[in-house]
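My structure is below; once you've seen it, I'll send some questions.
Every protein chain of the complex appears in place save one, which is left out.
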Amino acid sequence: MSDFEPKVVAFVCNWCTYAGADLTGTSRIKYASNVKIIRFPCTGRIDFMLLLKAFANGADGIIVSGCHPNDCHYTSGNFHAKRRWIMFKELMDFMGIDMNRITFSWVSAAEGAKWADVVNATVTRIRELGPYVSYKEMVDKSVEEEVKNG
Amino acid sequence: METTRKLIRKQSVEKLYNALTSNRQVYAPVVAADKQIEYRYNPGFAEVTFGHIRSTLSVKNVVFPKVENLFFYTNARSESTITDIDMSRIPEVVLWGAHPCDNAAFDTLRSIFCWDIKDEFFSKRLEKLAVIGLSCHLSDEYCFCTSVGLSPDSKKGSDILLSLLKNGDYHADILTEKGNEIVKSAADLFETVSDEKEVITEVKQKFSHEQVTSKLSAAFEHPFWVENSLRCIGCGACAYVCPTCACFDIQDETRGKNGKRYRSWDSCGFGLFTLHTSGHNPREVQSQRWRQRIMHKFSYMPERNESLGCVGCGRCSSGCPVDMNIAEQLEALQNI
Amino acid sequence: MDNLVKRAKELLENKTVQVVIGYEAGPTGVIRPAFITDPEKAGKLIYNDKCDQNLAVYLTKKEVKNFGKMAIVATLPVMRSIMMLISEQQLFAESIVVLGISADGNLLDIADINIMQGYIEKSDLSNPEKYKALLAELNKLNPEEKFAYWQKELSKCIKCYACRQACPMCYCTRCTVEVNQPQWIPVQANTHGNMEWHILRAMHLAGRCISCGECGRACPVGIPCHLLTMQLTDQVYTYFKVYAGTSDKMNSVLSTFEPNDKESFII
Partner (left out) sequence: MSDNIYKPYLMEIENIVEETPDVRTFRLKFKNNEDAEKFVFKAGQFGEYSVLGEGESTFCVASSPTRKGYIECTFRKAGRVTNALANLEIGDTVGFRGPYGNTFPVEQWEGKNLLYIAGGIALPPMRCVIWNTIDLRDKYRDITIVYGARTVSDLVYKNELKEWEDRPDIKLITTVDPGGQTPDWKGEIGFVPLVLEKLAPSSENTVAVLCGPPVMIKFTMPVLKKLGFQDKDIYTTLENRMKCGFGKCGRCNVGKLFVCKDGPVFSYEEILTLPEEY
């Protein structure tokens, strides 16, 4: 698996983490290029289903990141998100979907260095875990099920 | 074709099964870990059940899969293309041990898919299907095949029909050319008929379907429908387990530029089934949808497709979470 | 259950309610829901330990509501469902009369919502005993085994939505699976599509599920889908110390928050 390059999708909020990631760049801090950033208005807008869609479409790891508690641009979006992630994590654990592949973090607009750390740590971890085969296999198998006679 | 009857010994049945699985897909019933009766492809003979009353799902999926791809496409604006399905890839399948009600359902499905324009997906699958049926030696209170013009040993739809004998051997009625081919491929397993008695279950007739049909034509506005569907919760279980329900949905699914259009099972019991984009719904409440289900099977289909839309398997009633018992309702309907 | 019949008859006779929702035995002996509008027919009502359907699902059904004021035979899960429906503005407390049934099968005197709340608060609100064993067993599996288990179970799903339709809390007129711009959940019933559907269902019921097990009971192919929501019910209690359906004024867990909610996985 030495040539395995993890595909990591980051779902981030516009006001803190996206700005933080921007700061990482302007501060010329290098970090793993495996991450594809998708910007949302707020962590409260990040539907849990999007994470599953990312896995289904080939992501090996996911980062979800937004403003620190009390810093939400919309006052409470991240608090709502937090409760949702707690439930989502428990459900995923119960169903055997690998939560080690998802990093949840709070990265503010000033934490350019933290963003680089979060990404690097995630990519390293995913590199060790290898590609997320079991979820993809399920998706592919589902396609085969249809082709088969019933 | 002239039908013939042969004898097949208990131990030869296993040989026949193994001979069939060696070179084709055999779809046979097994008792799953959770006690559900389900059909699987080529299970080991030891797993195959001969003592089931009804499988949880019907076997209609061998000719009408729950998802059937219709074609593939690439959506690239002006350069879009469509790739047809290679229907020659549809496999030859032997359906093993399905009961007469399920097998009779193939005729009903044909009357839906092949009236007027012929549906090639369905007809190709049916063409490649050989049915080795099994007469019923067991039944329960949900069975009502005798009320819809069938019986526990109806031959309709089967290519070969096995019937259990008292000593554990089987009679094999060879009904079609397809059945004959199978017999020829293992001729030494079939012997001359004995006079051993067949074990056939008795299913009590609950209603006359002719009478139901004639009553229904004037029963559209009857309060019966609301009274008897209040408990219906509007799920699609009855339609999905039904061997003759054929309503479907057509949907697209795309990944990037490529995708496929497929059809999948649908149910007239769902509120969205008939909902117009405007928000208008011709069948707005559940009683109208329940009425549609019964009317379709027992009034519209006999008039339109010259076939009854029900084979009396009783799955809709046994699978219903709120005990909407169709036989009971039809019994009541014939007397309104 | 003479008391139940007597009370139902009374309510219909003095026109306090127009319909009584309860249980009766069908011709094959199977217990089914009954809708009694005629006091003379109140004798059909029965209650025994086989009456396990959650009748609260009918409180939001248009054709039942059309009768007028409803009385409903209510075991603990039904009472909790009623609380949820009231707290989520789907039902007015004034539009129903609760014919409460105690855990040992006796008619309770539930005069109003406060009394019902008192009764609920006194009861054991954790998941029913009969489901706990399987939940515990599943929780012991390793992730691969869990994933394999759910893949196998969910591959059976035919997307008939009996789980949704049987659930009193799934009252939305348009469910998320029916939203098609964009098509959020794949329409076809394959393992992947089924898994997304059941995850969505469980998440939408997180903190709202009242552990009646109706979804699993309704499933025609025997998927234990109630375990998904029940697991979350356990977790909601672990994290937030609340059970759903305990008050007519409670907010659902996922639509509220406390600034000091604790978790250990966000870095």
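Here the chain labels run A, B and C in written order, and each chain numbers its own residues starting at 1.
Criterion: a contact is a pair of C-beta atoms (placed from the backbone, for glycine too) under 8 Å apart; a residue touches a chain by one contact, two chains touch by 3 or more.
In this text the structure is predicted, and so the values were computed from the model without any measurement.
**Student:** Given that one chain is not shown, what are the shown chains it touches?
**Tutor:** B, C
**Student:** Looking at B:I37, B:I53, B:C247 or B:A332, which residue reaches the missing chain?
**Tutor:** Considering the complete complex, B:C247 is the one touching the chain left out.
**Student:** Touching the hidden chain in the complete assembly: which of B:Q292, B:S318 or B:Q334 does that?
**Tutor:** B:Q292
**Student:** Residue-wise, where is subunit B in contact with the chain that is not depicted?
**Tutor:** Subunit B touches the chain not shown through residues 70-71, 73-75, 77-82, 84-85, 87, 112-113, 115-121, 220, 246-252, 254, 259, 261, 263, 266, 268, 273-278, 280, 282-283, 288, 292, 295-296, 299-300, 303-304.
**Student:** Name, in rising order, the residues on subunit C that touch the hidden chain in the full complex.
**Tutor:** Contact residues on subunit C toward the absent chain are 180-181, 183.
One rule holds for everything that comes next: only the chains that are shown with their structure count from here on.
**Student:** Need the CA-centroid distance for the pair subunit A / subunit B, whole Å please.
**Tutor:** The answer is 45 Å.
**Student:** Please list all residues of subunit C that touch 2 or more other chains.
**Tutor:** 188, 190
**Student:** Tell me, which residues of subunit A touch at least two other chains?
**Tutor:** 145-146, in rising order.
**Student:** Under the definition above, what is the set of subunit C residues touching subunit A in their complex?
**Tutor:** Touch residues, subunit C against subunit A: 138-139, 141-151, 155, 184-185, 188, 190-193, 195-196, 199-200, 202-203, 206-207, 228, 231-232, 235-236, 239-240, 253-259, 261, 263, 265-267.
**Student:** Spell out the part of subunit A that touches subunit C in their complex, as residue ranges.
**Tutor:** Interface residues on subunit A, with respect to subunit C: 48-49, 52, 56, 69-70, 76, 79-80, 82-91, 93-99, 103-106, 118, 134, 138-139, 141-143, 145-146.
**Student:** For subunit B, which residues are in contact with subunit C within the complex?
**Tutor:** 34-36, 38, 56-57, 66-67, 141-142, 226, 229-231, 233-237, 239-241, 249, 251, 253, 262, 264-265, 267, 270-272, 285-287, 319-323, 325, 328
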